[in-house]
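Left out: one protein chain. Kept in place: all the others.
For clarity, chains are labelled A, B and C in written order, and residue numbers in each chain start from 1.
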Amino acid sequence: MEEKKDKTGLLREVLDGAAGLAGSYAATLTHLFRRPVTEQYPEYKRPMPARTRGRIILTRSPDGKERCVACYLCSGACPVNCISMQSEEGPDGRRRAAWFRINFARCIYCGLCEEACPTLALQLTPEFAFCKDAIEDFVYEKEDLLVDHGGKDPDYDFYAHAGVAAGRPKGEHIGEDEPVDVKSILP
Amino acid sequence: MQVETPLVLLKNRHLGRPATFEEYRAGGGYEALIATVGKRTPAEVLQLVLDADLRGRGGAGFPAGKKWQGIPAGYVGPRYVVVNTDEMEPGTFKDRILVNTDPHLVIEGIILCAYAVQATEGVCFIRPSYESDAVLIEEQSQVARDHGLLGDNILGSGFSFDIHVHRSAGRYICGEASAQIKAISGLRPNPRKGGPRTSVKGLWDCPTIVNNLETLANLPGIVRNGPDWFKSLARSAGGSGTKLFSVSGRISRPGCYELPIGTPLREILDHAGGMPPGRVLKAVIPGGASTPFMPDKYLDLEMDFEPMKRAGQRFGTASIMVFDQNTCLVGATLNLMEFFTRESCGWCTPCREGLPYVRHLLRLIEGGQGEEEHIGMIKDMAQAMRSAYCAFAPGAAEPLLSLFEYFEPEVREHLRQKRCPFGNPPPAMRGKACGTRPPTFGPTPCPEDQCPI
Amino acid sequence: MSLPDAVVAEIDGVIAAVEHHKREAAVDVMYALQRHYGYLCDEAMHYASKALDMTTLELESLATFYDYLYRRPVGRYVIHVCDSVVCWMFHQDSIFDYLCRKLGVPPGGTTEDGMFTVLPAACIGNCHNAPSMLINGRFYDRLTAERIDAVLAELRQSAEEPVRCK
Partner (left out) sequence: MPDLIIDGRPVRVPKGTPVIAAAESLGIVIPRFCWHPALGAAGACRMCAVMFLDGPVKGLEMSCMVPAADGMVVETFHPEAVTFRRRVVELLMANHPHDCPVCDEGGHCLLQDETISGGHALRRFPGRKRTYLDQDLGPFIQHEMNRCIHCYRCARFYQEYCGYLDFGPMQNANRVYFGRFASGPLESPFSGNLADICPTGTLTDKPGRYKSRRWDCQRAPSVCPHCSLGCATVALSRYREVVRVEARENPAVNGHFICDRGRYSFGYAASAERPRQARADGVPTSMSTALALAGTRLGGVVEAFGPEAVAVVGSARSSLETQTALTALARAGGWRGPAFFADRTEQQAVAAALAALAGGRARSLAEIGQADAVLCLGVSPLHDAPMLALSLRQAARAGAVVAVADPRPATLPLPFTHLPLAPDKLPGAAALLTGAEAADAAAIQRALPLSPELWPALERLAPAFAAAGNPVLVFAPALAAQAPADARFGLFPVLCGPNAAGAALVADADAPACDDLARAIEAGEVKGLVLAEADAAALSPRLAAALPGLETLVVLDHLPTPSFAAAKVFLPTQTLFESGGTLCNNEARLQYAAPVAPPGEPVSRDGRGGHPPRDYARKLPGTDPLPAAALCAVLALEMGLDMPALSFAAFTGVGPEDVAPEGTRATRLPAAPTAPAPPSAPPGQGLVVVRDDALFATDAYGRYAPLARAQAPAASVVRLHPDDAAGLGLADGEALTVTVGDRRIEATLAVSAAVARGAAVVPRLPGWAGLPAAIGPETLRRRQP
């Protein structure tokens, strides 16, 4: 009884072992015929989802003007203080950045600046690999950041909503009534 | 069932012209004044008014005598009487009728009031559309002056008092006492709340009594015939005197009727000829634009301050506007909101911003673009309007809230049909009306049979 | 352009009548100037400001607040069409539209010949004769198209000086 039991136990162990072996071989075999996962980076650059948080750009509104109004919200939101700027009044009366600087050596690509941006000017792009030889080269100025398209939201135009007369007269923004006439004779 | 009613205020009614000084005098006019000035003490006159329980006819119904008592005892310096003839409440025209009927009754009343509070100067605040009344008062007060009843040393008693007319340039809010004082002072007529009352610190920082013109016109009668007579005029238990009811709207004979206070609405309408043929009463606004709609179930309510207050209604200025079954009450409320929005002084948020807010939503509803949520939004804002700075926005909220209280199905019908069930066109935006109306709504054809054009 | 002596005298008289409280005359002085100039132009405001010892801003805050003081040019006759609830019940909006079309002006507009300005107005206190309008301090009751035509024709003929407000 004892022996018999031993025998059946041994047989089972052998069979189990063989099954396990066969399983592993099967796994190996299936992988042999699968499409390879490895991509030949950098020869092949895998397309990233649009919302990937990579290099930051400053976009333009549909009329081709700078979207950034230098409101300081991105620099205020930035947890690592890598954004700095100076605002000024442009020749067209619009508020804009005199200079705008992002230190990508510090940036952690958290995307808080993009969330803070009220004019959809500042956007993170899927571009994640931009290596430099010198760390100072990671300091991007406005001219390095500014692109000539609208990024993820090409249609939004802050100044079409804003209610300040910068390029577009009062009362002609979206959802506005014509200006109140203080001297109106209508009751 | 026409009953004989005592005529007190309108007894000198002549067709097409005001009563003259002689006519007024012949009917016992100025006798109260002659018997009072220099013969009775001001305190006695005040006591008469207190006993008569004369309540303000301008809308709030504050006892006139109590208001006069507010003047600090022993105050030395000028005191003023301001006669409120602003009367810009839509539906109200009683003061104009009264002045044009019997100017000297009004003048005598003003002088009696001035004597009771020992005022030195009276200001008659008159709205621009009553220019003819202003001229009339100016002329007739000159007549009184010529007879020694007004001006320096009245009837040789040593009491001096004079009246001048202050012409307003028109705004509903000027009818509010503190705003009226500011308007006379050449300031922006924003009402004032808190701080001393106008009877303590009013015009030019002196004690000032602001009373409605009709209130003061009751004084000669009270002084001449005594408080008991005055109280006996009323039909309601606690009431006193008669009242000028201005009846307008869908009624056979719109006009101004003097009836005892406490006369039930049904009787008043009967006096005015009842409903025109084919018309059924739906609701009335009983006391000017800032009182709630009163549906027909209140037809037998006594028209007096207290009984109406108990029924959740307001007596107001007793300006009865009658709406028939063919009138859209949403449109009527919208019209009232347009009025209130425009006439706000712009001081506090619920009034300045809240009224345009509900006006816009009502325009949407009346124009068939209303949504279910708009009803809730209007109710929300109407509640908020009740906590405004002065009584203006709360007054505007009254008809608005009563619209939803009594006639919500009518509002919902607008939502359901996506148009006005009474066929009113979508409300045109102010300032863009001309040429933007749909051609079906012009001079002709009109949505209703009796369109005047 | 200096004011005629009569206007100056009238303004001085109005101010003298309320000598101790000059400010009370503000509206009356502006009415007087409005009658002279037709409306309250800036020149009128500056004159009133000097006469009353008030700043132009103070007067402007009154002139723009009130209904019957016009800071924009108006016609010889200003037609105030009551648009309150009783008149509305009697189709005031049709009346108003009719007037506007008849005269070819938008609300608040002035006809080209400078005769008429059409304005909506808060209740003018003539509800028992609705619908009604106010021109020159005079009521026109129970309006119909024919009545409006007649009134306009009559006013066009009239040589009477417009009495806007005393």
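Convention: a contact is a pair of C-beta atoms (placed from the backbone, for glycine too) under 8 Å apart; a residue touches a chain by one contact, two chains touch by 3 or more.
These numbers were taken from a predicted model, which means no experiment stands behind them.
Undergrad: In the full assembly, spell out which visible chains the left-out chain is touching.
TA: Checking the complete complex, the chain left out touches A, B, C.
Undergrad: Of the listed residues C:60, C:83 or C:97, which contacts the missing chain in the full complex?
TA: Result: among the candidates, C:60 touches the missing chain.
Undergrad: Check the options A:39, A:63, A:89 or A:127 and report the residue that touches the missing chain.
TA: Considering all chains, including the one not shown, the answer is A:89.
Undergrad: Where does chain B touch the missing chain, residue by residue?
TA: Residues 171, 173, 188, 193-194, 341-350, 352-357, 360-361, 364, 373, 377, 380-381, 383-384, 387-389 of chain B touch the chain that is not shown.
Undergrad: What residues on chain A make contact with the chain left out of this view?
TA: 69-73, 75-76, 86-89, 94-95, 98-99, 101, 118-119, 136, 139, 141-142, 158, 161-166, 170-171, 173, 175-180, 182, 184
Undergrad: For review purposes, identify every residue of chain C that touches the missing chain, sorted by number.
TA: 42, 45, 54-58, 60-61, 64-65
Just so we're on the same page, only the chains that are shown with their structure count from here on.
Undergrad: Any idea whether A-C or B-C has more C-beta pairs in contact?
TA: Taking the two pairs in turn, the one with more contacts turns out to be B-C.
Undergrad: Quick one: point me to the chain whose Cα centre is farthest from that of chain A.
TA: Most remote chain from chain A, centroid-wise, comes out as B.
Undergrad: What's the distance between the Cα centroids of chain A and chain C, rounded to whole Å?
TA: 62
Undergrad: Going by the contact rule already set, what residues in chain B reach two or more other chains?
TA: 342-343, 430-431
Undergrad: Spell out, as numbers or ranges, the residues of chain C touching 2 or more other chains.
TA: 67, 107-108, 120-122
Undergrad: Quick check: in the complex, which residue numbers of chain C touch chain B?
TA: Those in contact with chain B are residues 17, 21-28, 30-31, 52, 54, 58, 61-62, 65-69, 80, 83-86, 88-91, 93-98, 100-101, 105-109, 120-131, 134, 137-139, 142-145, 163, 165-166.
Undergrad: Given the complex with chain C, which residues does chain A contribute to the contact?
TA: Residues in contact with chain C: 182-187.
Undergrad: Mind pulling up the chain C residues that touch chain A in the complex?
TA: Residue list for chain C touching chain A: 39, 64, 67, 70-72, 74, 107-108, 117, 119-122.
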